[in-house]
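The complex appears here minus one protein chain, its other protein chains still in place.
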Amino acid sequence: MIVVLKKNATEADLHTLSEEIEKRGYQVHLSRGVERTLVGCIGAPEKDKDLLADQFAAFPFVEDVVRILKPYKIVNREFQPERSQIRIGNVVVGGDALVIMAGPCSVESREQLLETAHGAKAAGAHILRGGAFKPSTSPYSFHGLGEEGLKLLAEARAATGLPIITEVMDTRDVELVARYADCLQVGTRNMANFSLLRELGEVRKPVMLKRGMSATLEEWLQAAEYIASRGNYEIILCERGIRTFEPYTRNTFDISAIPACRELSHLPIVADPSHATGKRTLVPAVVKAAIAAGADGVMVEVHSRPERALKDGPQALTLIEFAQLMRDLEPFAAAAGRPLKQGEAETE
Amino acid sequence: MIVVLKKNATEADLHTLSEEIEKRGYQVHLSRGVERTLVGCIGAPEKDKDLLADQFAAFPFVEDVVRILKPYKIVNREFQPERSQIRIGNVVVGGDALVIMAGPCSVESREQLLETAHGAKAAGAHILRGGAFKPSTSPYSFHGLGEEGLKLLAEARAATGLPIITEVMDTRDVELVARYADCLQVGTRNMANFSLLRELGEVRKPVMLKRGMSATLEEWLQAAEYIASRGNYEIILCERGIRTFEPYTRNTFDISAIPACRELSHLPIVADPSHATGKRTLVPAVVKAAIAAGADGVMVEVHSRPERALKDGPQALTLIEFAQLMRDLEPFAAAAGRPLKQGEAETE
Amino acid sequence: MIVVLKKNATEADLHTLSEEIEKRGYQVHLSRGVERTLVGCIGAPEKDKDLLADQFAAFPFVEDVVRILKPYKIVNREFQPERSQIRIGNVVVGGDALVIMAGPCSVESREQLLETAHGAKAAGAHILRGGAFKPSTSPYSFHGLGEEGLKLLAEARAATGLPIITEVMDTRDVELVARYADCLQVGTRNMANFSLLRELGEVRKPVMLKRGMSATLEEWLQAAEYIASRGNYEIILCERGIRTFEPYTRNTFDISAIPACRELSHLPIVADPSHATGKRTLVPAVVKAAIAAGADGVMVEVHSRPERALKDGPQALTLIEFAQLMRDLEPFAAAAGRPLKQGEAETE
Partner (left out) sequence: MIVVLKKNATEADLHTLSEEIEKRGYQVHLSRGVERTLVGCIGAPEKDKDLLADQFAAFPFVEDVVRILKPYKIVNREFQPERSQIRIGNVVVGGDALVIMAGPCSVESREQLLETAHGAKAAGAHILRGGAFKPSTSPYSFHGLGEEGLKLLAEARAATGLPIITEVMDTRDVELVARYADCLQVGTRNMANFSLLRELGEVRKPVMLKRGMSATLEEWLQAAEYIASRGNYEIILCERGIRTFEPYTRNTFDISAIPACRELSHLPIVADPSHATGKRTLVPAVVKAAIAAGADGVMVEVHSRPERALKDGPQALTLIEFAQLMRDLEPFAAAAGRPLKQGEAETE
């Protein structure tokens, strides 16, 4: 950590700061430039750096505090160079094969879910998605079927063999959702719900952590660190678009986040082009792009009858469109050296 | 609600849509322009419009669905033209007098809190703020003293007579926090934590709802509507800056949000320049600006020793700086026609 | 165009508006909803709609004016369903084959340019890029060699056979640059330099229009319309990232813009991952993604010695890295059904 003193800082100021550093047991490293004096603080443990940075910055003679290292550790690629593989049921995320998660935005009924699940499976999906607890901007909209929805998901899993992923929104529901789901999803609005993240750190199920719509990569990885710091290392990142000034799409899918997360972290990363674009016609192009950019998989909204969907119909693919997309993906998956069938890589 | 058909939509498409509208019991209103046909859907109740808009937009022959009315009702100024007044202890927010909330970011110790509370009171603050449960981007940072912090706040209230406001982050803590606090605060990261909002709708204490750092005014007012829709109408809005590309300040304080919220809603609105700017030197100017723009009050971080603060020291004013600010505010409060002393307006 | 009246608008207000519409020769179409009255204005020509919308919105009894149609015409896909093909020298952009533009950010010296040009050509590039006039945030930085740079580009074209593309920043330089270049580039900072756009509308050379870093798709297409409205239809769009809150990358590459522009316009679209990411390590992934998403080509910064570059070295690929990228692209180009060699599609 480097503390930049203001131009008019005095020797007494420098002395005050040096004492602060040394009495905490860290080393001072002084560098006098032509226009500014820099004070390095060496040896502070990662967990104390946020506090130190704030406290040093609060001195009136300090202009800036510059952090050198990334503020996350367990999920940092520096600390584990090989990429993590996370198992959801019998499916591996982050292995050679791509993972396709598909299903409706919300579980609405037994018929809707089973029809969509069978269709998704037939087209080649590996994991079934579907919301039982749904965040909704309006208090008057559909909020999901709750536990009834979880039971339907379990039934669809039994019927198709597909593992299931579903969102949890409330610390009080973590245990319940974990009982049914193969993977728990944290939605974009809850990425910085730290109580929820801590609770998920105690669970022994994998967690898919969507990026907050206004979160930087660093904040997103710190959110993952929350979960990991409590002992649950089974974390999958999911880029789903960020909020920008562009109104044509619901969010702006940050394609660079995929290679960037691979540089910065060993966690697998998947893409959610449905929520990113909010427009069915744009989904296939962004799915292909995500795979080309190195994503370990994608999550796609599929609905047997989008115009009857209780939520997010405009972004859902029909089963026919999804099957077509799966066929179109094949050459891109091959180009990326990632088979679309689980287990294929090993057996070849 | 207006449904815009694609240029190449057929009469059969128009028929399909009209049937969908009519079988739900609403009226169709057709408008054929030179290049597009518009279909008005008249008579749908507010609570069904989100779903309808999504379902209509999911038809492949629909280009766009345009909503005409605001998607919130109870908090909408159209439904209650006179402005709401919310009582926190013996203090009225939204009345003639301005309300100054001051205190440390976090409750750190008995000494720190009492010293700051007495100082804030002496300078003219009306409400004491302080966090017992603190959101923190890093899992390794200070997260607050929890219930111990709430007890210290209650002690400070007893010692100074100032009502207290403090944040609640977890649905499981709502009852606990409501037992101690005079007003419960929802932080920016939880503005769209809908489980928490619903829970706060059941509480009989006022709630201060901070704007989400990436929330539009409409989403913010819908979040308030969540609380109101459960029966708690005691809601105060708090503008605290939004996330933009500008790195000099921690957030960008949206000054226009103050008159805009006054146009759109009857709820009181206060400003938090400390979190918005993140820089102590900028706080006084933004406090004055917020009052000039029509805010009903401000929340300011004050710390007896900022360079020892366990969180957000760089943005906290010292007690001396705060007392100076209170003196400097007087002419601006007078210009705005808003006394700085509670009860003053009535007695004059 | 639909004019939404305020809730409390009177019949007299409605009459005033109707008269305004009719005396301009357009038709009024009235729709009375439960809570709002809507007034359609039918028959106004595209070119008058901006003015009308502003004038109607200026009436105090008007709540909102909703535009239904896109505010661009010549570049709109509705008016020309088949995609445009633009010829730069002997290279076709928007045809079957992908187009790879490569070269240094700035032309710095004869040696640098020729070495890079020969290397790029050997690796398979089709067009040579290089800046003679360079925008630079600092007045003290390198601003390009000017006409000397243009001459070197012409020499590199003669030596390699690659057509050249280079930026023009000043209306006074349009003629000069057009004399040397095969394609004129408008940079992100000049996308809304309307004087420059108009000037380029008079030129008989193709123009590559980069997206403004804070421009919506609609504004970008309107900028293209500026050029087209003066008679130059030879326009190529170039997505180069938009400004967001994310600091890890220089800009956020908007991958959805590629399929979106293909929906909205018939103009070819290429991608510039170098400026979007600002980081050499991220460029290859975003190049592949852009091609998978449907881009007609990419522009990549390549420098024979990045650590000696006078501008933007950190984002430039070395010649070795570029050659590797070209090999890695082959399966993705094949997956997209777009040959990497010009003329290949026709001859097969």
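Order of writing sets the labels: A, B and C. Residues in every chain begin at 1.
By our rule, a residue touches a chain if its C-beta (ideal position, glycine included) is under 8 Å from a C-beta of that chain, and two chains touch if they have at least 3 such contacts.
Quantities reported herein were computed from a predicted structural model and do not represent experimental measurements.
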{"item": "Omitted-chain contact residue, chosen from A:E78, A:E175 or A:D328", "value": "A:E78"}
{"item": "Of C:N76, C:T116, C:Q222 or C:T249, the residue in touch with the unshown chain", "value": "C:Q222"}
{"item": "Candidate in contact with the missing chain, chosen from C:A12, C:A58 or C:A158", "value": "C:A58"}
{"item": "Chain B, residues in touch with the chain not shown (by the definition above)", "value": "214, 216-218, 242, 244-249, 252-256, 258-260, 263, 276-277, 281-282, 284-286, 288-294, 331-332, 334-335"}
{"item": "Residue ranges of chain C at the interface with the undisplayed chain", "value": "46-48, 50-51, 54-59, 71-72, 135-143, 169-172, 189-190, 192-195, 197-198, 213-214, 219, 222, 225-226, 229-230, 243, 280, 306-314, 316"}
{"item": "Touching residues on chain A - with respect to the absent chain", "value": "2, 4, 7, 29, 31, 33-36, 38, 40, 42-43, 64, 66, 68-69, 78, 243-245, 247"}
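Everything that follows uses one rule, which is that only the chains that are shown with their structure count from here on.
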{"item": "Chain occupying the middle, per Cα centroid", "value": "A"}
{"item": "Chain separated most widely from chain B, comparing mean CA positions", "value": "C"}
{"item": "Between chain B and chain A, distance of the C-alpha-averaged centres to the nearest whole Å", "value": "27"}
{"item": "Chain B and chain C: spacing of chain centres that average the CA atoms, whole Å", "value": "39"}
{"item": "Residues within chain B bordering two or more other chains", "value": "243"}
